[in-house]
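In what follows, a structure is listed as structure tokens, so that the remarks can point back to it.
FYI, not all chains are in this one, though none of them got moved.
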Amino acid sequence: MNRIGGSITLTLFGASHDSRIGCVIDGIPAGYPVNEDIITADLALRKPAEGIGTPRVEADVPEISGIVDGITTGCPVVITFSNSNTRSSDYEQLRRIPRPGHADYPAVCKFGPAHDIRGGGMFSGRMTTPLVAAGALLRDLIGSAGISVGSYVTRIGSVVDMNVYDVADIMTRSRTNPLRAMSPEIEERMRAEILSAKSKGDSVGGIVRCFAAGLPAGLGEPFFDNLDGEIAKAVFAIPGVKAVGFGEGFAAAGLRGSENNDAYRFFENSVVTTTNHAGGVLGGMSNGSVLDFSAAFKPTPSISKQQMSVDLVSQEDADLSVKGRHDPCIANRGAIVVEAMTVFTLADLAARGGFLV
Amino acid sequence: MNRIGGSITLTLFGASHDSRIGCVIDGIPAGYPVNEDIITADLALRKPAEGIGTPRVEADVPEISGIVDGITTGCPVVITFSNSNTRSSDYEQLRRIPRPGHADYPAVCKFGPAHDIRGGGMFSGRMTTPLVAAGALLRDLIGSAGISVGSYVTRIGSVVDMNVYDVADIMTRSRTNPLRAMSPEIEERMRAEILSAKSKGDSVGGIVRCFAAGLPAGLGEPFFDNLDGEIAKAVFAIPGVKAVGFGEGFAAAGLRGSENNDAYRFFENSVVTTTNHAGGVLGGMSNGSVLDFSAAFKPTPSISKQQMSVDLVSQEDADLSVKGRHDPCIANRGAIVVEAMTVFTLADLAARGGFLV
């Protein structure tokens, strides 16, 4: 289904080269003021960066309906974007010779000749534009419950940022550069890594670490709609994500209980944990600590380097060098999408758990 | 919600020390023969192993209704288990002094004094018994579409199994020992790792690697109910899971596109990939290769070693040494639960995608 959520739902529509793409957000309380500046700011962080991003640039001006005088009415909110900068002719060959690592082959198997291959169709990164707008639109909603979401890029290819940062810092500093890096020095190294791959007609992967501060303890619905599961489902919907881990993530497997458990203490009359190995999630519910998870993006599958594929018409092996306009790295642009899906999921779970009021 | 699934749904009910726990499975086609031997065999793999498991042992005899003469009728199938070996008095203190790393604290925040703390209530590993039975019951359903699911344990604490195995081997060999290890030698080392933690009143984590063979290309529903997202959501519902990664998982972030893309070739008139870095998932759909993902289990939070907690009544810091009967490691018992959630998710997605007939 092209829909996600329980009390607040998001329905995505359109495809990469459709005239319009967008989403319907249902379940936002009436009377909620929509701040378009936040939407503009978040969309800017999704745009391809000069030099390291795809040459396809869209205006990304959201058209928002379902609000009157900037306020939601209780109707669904619809956000749409027009697609103008499309070059569909780049893609026709891919129906026949699918790109390795891309959705082309399974999509043709699933949808047959009717599959819209233009620009990757519904599997294009372009589809994340309405997601970012939806997340941005909901930031103030979770904000009214004291929750804020941010992220930064901890890895691009071989460049790994091992530093420890303050959460408040992450919320602001990573928004100042298109690499979503926490320092100019790391930004520079990450940029170089991307350019190195690009120069060889190749691409590179990366890791986004996402945080949510201010969560009330008890957010998340047992048994199946729990906090980590709902976040994971939402984040795996983002094209290119291959792994999600909370707190220690896979490293937890190597720890002892006495190392991994987060001790409780009272601090200024509140219960806090002295560490956050759990990433803020226990038993599928927030424990009141900062939600902290990482998501891995694979390297962009569309590369100009020659690859081995097959010709589905002639039923023979075939080689392919992908044309079209593609990012050599999507992790940095993906960071704001991870944030958006996180904001959406927290808004929905807050609504379901009675944390909004 | 205590329900998961779209066309085939699973509703879980009960709590650790209720007289009965169970689940309702709705949407199984009428006329499907239920093989109770598979259920018995899978449940046996979930049982605590002598020496390394909890002393709480339940008979785990499933009562199955909704079938007549072993055949589904189109009604929902209900599987229940009785709980007999319960010692609820062990737990009352935990409502006041929550266990670090366990659901106690957020659950009390969420449900208040009404929270059923006995045996961990609905957050107990006990709740995975009906899940395993449900998965086992559905194995033949995906089997009729050619799909089979298996898993093995690749890591317990510091013991890591780096070997490469044949999928057919995994399906059978890992079922021969309670560690779900692929060789007696690794089993022995993993057992020693667990016993070492146990002897110190501690616990240890682990990693399960799960496979599904025989998937048709195109399984998985865009955009949000995709194969990886649905699997992840289902697996994160298992108590103790902290990370899920497909194929290369987090390692994909360090690869170039030319390394990570799986080349296509024709093999005996079928399209195959020469590698499986993607873990069998592209664009949220199966690409026809083996589904391959890993899930990390944290070390059991309930340890007898003394830990720092808080007394929620006196509002003071407090120390805690967890009593009750607990596994020093849940990853090995968790493997069959991961399989069960995978079988369930594949059955549901196969039904939704029209792959069952």
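Going by the order they are written in, the chains are A and B; count residues from 1 in each one.
Here is the rule we go by: a residue touches a chain if its C-beta (ideal position, glycine included) is under 8 Å from a C-beta of that chain, and two chains touch if they have at least 3 such contacts.
Everything numeric here is computed off the predicted structure, so don't read it as measured data.
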| item | value |
| --- | --- |
| Assembly copy number, counted for this structure file with 2 shown | 4 |
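Here, only the chains that are shown with their structure count from here on.
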| item | value |
| --- | --- |
| In the complex with chain A, residue positions of chain B that touch it | 1-4, 6, 12, 98-107, 109-111, 122-123, 127, 155-158, 197, 202-207, 216-218, 220-226, 228-230, 232-234, 236-237, 239, 241-266, 269, 271, 273-274, 278-279, 282-288, 294, 296-303, 305, 307-310, 312, 315-317, 331, 353 |
